[in-house]
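Here it is, the structure in full.
Every protein chain but one is kept in place in this view of the complex.
So, chain A:
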């Protein structure tokens, strides 16, 4: 500031007073509205807001959303009721109860020995860390990109197995039915089963009619 008195007269002397008075006239004129320039120009810019309920921005492909219990191509469940997901869960959100598959009584839900009879995830405990997905030995448990889970009571946010199971794809048979004949558990994981066989379809037809007639 000390050498400014020397510099300023030189500057004004070189450029001249008329220009200075003109710019000050314009700046005086627009000074009260100058700040609105930003606002005004913003009116012509693209809106950055995501119009959420109408147009949802897609999540990342591997977003950790609601869980899903997958099925084999013939409709048998992949979950073997091993409870490793429940053990891995840091928030104790998962409850699993296994049971034995039983071919004699027609209670076969998964290939192999055991299946998850009870499967519950408490979404008011779950922190979507996906440690359960890492723990799952059969890739039965994966995550979807669905995130709209808000509800008005706590009980409804405990999801049970029927809510978590993947929907039946075309060609799949709903769960209690025998394995593909001549195949063992290992073959399911090696991708040798590509869909239900006629024998399985026949079995399901017979037993569903049994249930209907029993009811």
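The definition used in the following text is that contacts are C-beta pairs under 8 Å (C-beta built on N, C-alpha and C of every residue); 3 or more make two chains touch, one makes a residue touch a chain; residues count from 1.
FYI, contacts and distances are computed from a predicted model.
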Per UniProt record, missing subunit out of "Glycolate oxidase subunit GlcE", "Aspartate carbamoyltransferase", "NADH-quinone oxidoreductase subunit B" or "ABC transporter related protein" is "NADH-quinone oxidoreductase subunit B"
Determine which one of A:99, A:127 or A:168 touches the chain that has been left out. A:127
In the full complex, which bits of chain A touch the chain not displayed? Write them out. 48-50, 52-53, 56-57, 90-92, 95, 118, 120, 122-129, 147-155, 157-158, 160
